[in-house]
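The other protein chains are all here in position, but one chain of the complex has been omitted.
After this line comes chain A, so read on.
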Amino acid sequence: MEKREEHPVAMNAFELISMSKGLNLGNLFDEQAFKRETRFTSKCPANEIINKIEEAAKPLGFDVHKKNYKMRLENVKAGRKGNLNVATQVFQVAPSLHMVEVRKAKGDTLEFHKFYKNLSTCLEDVVWKTEEDMQQVK
């Protein structure tokens, strides 16, 4: 069992800033919301977040590799563009607030989108605000 670091990486101000929509020019290319990465915030402890994601991903047919507060989820079955490979990372924004980034590392974007939808239904009690929620606020 690998020893885990005390806390996830404390979010650097610039790390936070670089997540703002206005600085993500990928939006110029995306017609629809089939983005390659998304994020949500959580008020749960980081360890709990990691465990819940693992619990949710395994029954969906994904292999889980963890290292500190980063995870790699790989679909055992190959999809349209190979095995879907998803990277997640937990950041600490404030002592009781974490930001979880979920991004497609390899594979089909549509499959990633479907996977994330399934994952989020399993993570309902972990997620505080989804990216959509965050976008709703003016």
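Here, a residue touches a chain if its C-beta (ideal position, glycine included) is under 8 Å from a C-beta of that chain, and two chains touch if they have at least 3 such contacts; residues count from 1.
Keep this in mind: contacts and distances are computed from a predicted model.
A.B. asks: Identify the UniProt protein name of the omitted chain, choosing among "NADPH oxidase 2", "Phenylalanine--tRNA ligase beta subunit", "Calcineurin B-like protein" or "Signal peptidase complex subunit 1".
C.D. replies: "Calcineurin B-like protein"
A.B. asks: For review purposes, identify every residue of chain A that touches the missing chain, sorted by number.
C.D. replies: Residues in contact with the chain left out: 10-30, 36, 41, 93-94, 97, 129, 133-137.
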